[in-house]
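With one protein chain withheld, the remaining protein chains of the complex are depicted in position.
A and B are the chain letters, set down in written order, and residue numbers restart from 1 in every chain.
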Amino acid sequence: MSLLEREVSGVAMTPDNIRTRRLPLVANLGTAVAAIVVAAAVVLGLDLGNWVLVAVLAVVFYLIGISIVAGRVEGRRAARDRMWKSLIYSACVLAILPLASVVWTLVSKGASRLDGDFFGTSMNNIGARDPNGGAYHAIIGTLEQVGIATLLAVPLGVLGAIYLVEYGKGRFALTVRFFVDVMTGIPSIVAGLFVLSFWVLIVSPWFNDGQPRFSGFAASLALTVLMLPTIVRSTEEMLRLVPGPLREGSYALGVPQWKTIVRIVLPTALPGIVTGIMLAVARAAGETAPVLLVAGGAAAINFDPFAGNQSSLALFVYQQAGDASRYAPARAWTAALTLVALVLILTVAAKLLARRNRLSR
Amino acid sequence: MAKRIEASNVSSYYGNFKAIDSISMTVEPKTITALIGPSGCGKSTFLRSINRMHEVLPGARIEGRLTIDDQNIYDPDVDVTAVRRLIGMVFQRPNPFPTMSIYENVVAGLKLNGVKKKSVLDDAAEQSLKAANLWNEVKDRLNRPGAGLSGGQQQRLCIARTIAVEPQVVLMDEPCSALDPISTLAIEDLMFKLKDRFTIIIVTHNMQQAARVSDKTGFFSIDKTGDPGRLIEYDDTQKIFSNPSEKKTEDYITGRFG
């Protein structure tokens, strides 16, 4: 007996009718309006809350309403499809809202102190009643710390990636790759504590008459720990995209492997590597906790990254946020705006570079 | 219960590119129709137009009329999911759901249609697997992953999955091109068996296969790259392979072209 002749109870398996009723747009809009009206009536009538609750309830009512209405007209499956689609779309709206708020606040609150004074002076001798004061020292700190960290992390990271791609084999390479990935998840505060216990408390006393000393360089070390795995991973990915025949062509000419890597492989992958480095730099520039722990923060300008406290833009934001002065919030927001601008410019530039990179997919 | 497919002046587009140009053909119920022709001539596109899988690709659209027992499947009030349930499809490469067991793969379509009763599902799974000539090979390992089967078995699993929802028409897009000769023979045997219940349309590159299995054959061709594919000749398989009326068909059949 064939499967088709068999009756499957309760299931319309092969409908002769392939037509369906479609929910008209009017019904959709009607449901939406009804949801808003009911939500408003319930919330405002019973005095349960304000317009935010109206909006939230309206969305909920709409979702329920559209499922019921569509379920009756189009069937259960189409209704479920519609409901999930609405939920997925609302998730996007929900995620955009805080981002929009952050951007708006940054611009509106950050613009108030966007003046020459802010970028030209430090917080030295600025009291609670002084409206001026700036982040010059913090910007110096950020540039020096991130700069040194980049100098340390880039050769190490690129060489590490070269090991993984060109030389690495067997268990050891697998282990290294695994822990590079694990290392990307190390909290920045832990990196700070590490450098605190290793460099500030144990090594730095050797150079400072037995006294532990905060320094911008210590912050650079912590940032290096944070940047290293990012750089290794992104560089590794880029090196793997370099076509094998390019290497083989070079070997066939009798060029040794190290020269092939330096002269052929690295230049080919360079734009992608630079992209990864820029993203790592952007991330490091925004770190607060390690700088707080090992550079200490300072109000005055300190050009020497190897001796004495330094601040950084991110730390400046944090310290101004905790300052009781009524002028501090404006400084905090302007510094935050500066920091975000710096980080976003780096990120966007990196992504644009990546888009032009012919190696990436 | 199998149904007649009728295409009149069907043209399919990918964006601005016209892939096939006004195809008209009638496929009778409970027959096997083979579509042959050189690569890129639009036979797969035409096949995918029959169950509205063509429009899954972004920018794809279609013109003309395609009816199944006189219902135009491109009418605006037609439910796409109903069309696809009615006109099943087997793909070029076996594509069982990798996360599902053999059993779950077969009943996936039924579950989508709201069948929850275990006895009904069990029954349907057994019937479909038997119909797909796979039951004896897998009955002891229904709960093992479908991806663990051989290529030919996977393809038969996909056929079982397709016929489990009891379609009227089964479209096969080069179902044997990824298989070895023995598996291919198994699938061809299966097609003869399924012919009693379904209308089958198969796209194939293999002319011997077309000659072996099909009742009617349609030959598609293009003039040059970039041109839309056309249906050159559509006739009884016997006639196409022994005495084609078009020169192009003859050239292709005898290997002088394509």
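FYI, a residue touches a chain if its C-beta (ideal position, glycine included) is under 8 Å from a C-beta of that chain, and two chains touch if they have at least 3 such contacts.
The rule we apply is simple: contacts and distances are computed from a predicted model.
UniProt records the chain missing from this view under the protein name "Phosphate transport system permease protein", selected from "Xanthine dehydrogenase family protein subunit M", "Phosphate transport system permease protein", "ABC-type quaternary amine transporter" or "Tryptophan synthase alpha chain".
Contact with the chain that does not appear here is found for just one residue of A:G71, A:G147 or A:G168, A:G168. Across A:T31, A:S188 or A:S215, the single residue that touches the chain missing here is A:S188. Contact with the undisplayed chain is limited, among B:I102, B:C158, B:L194 or B:I253, to B:C158. Of the listed residues A:I64, A:A91, A:A128 or A:L151, the one in contact with the hidden chain in the full complex is A:A91. In the full complex, chain B makes contact with the omitted chain through residues 51, 53, 56, 58, 81-86, 88-89, 91, 93, 95-100, 108-109, 112-113, 147, 158, 161-162, 165. Along chain A, the points of touch with the absent chain fall at residues 48-49, 52-53, 77-78, 80-81, 84-85, 87-92, 94-96, 98-99, 101-102, 105-106, 109, 155-160, 162-164, 166-169, 173, 175-176, 178-191, 193-194, 196-198, 201-202, 225, 228-229, 232, 244, 247-248, 251-252, 254-262, 279, 282-283, 285-289, 292-293, 314, 317-318, 321-322, 329, 332-333, 336, 339-340, 343-344, 347-348, 351.
Here is the rule we use: only the chains that are shown with their structure count from here on.
For the pair chain A and chain B, the distance between mean C-alpha positions equals 47 Å. Within the complex, the chain A residues that touch chain B are 2-4, 6, 8-9, 11, 13-22, 76-78.
The residues of chain B lying in touch with chain A in their complex are 1, 68-69, 71, 73, 75-79, 81-83, 85-86, 110, 112-115, 120, 124, 127-128, 131, 163, 165-168, 196-197.
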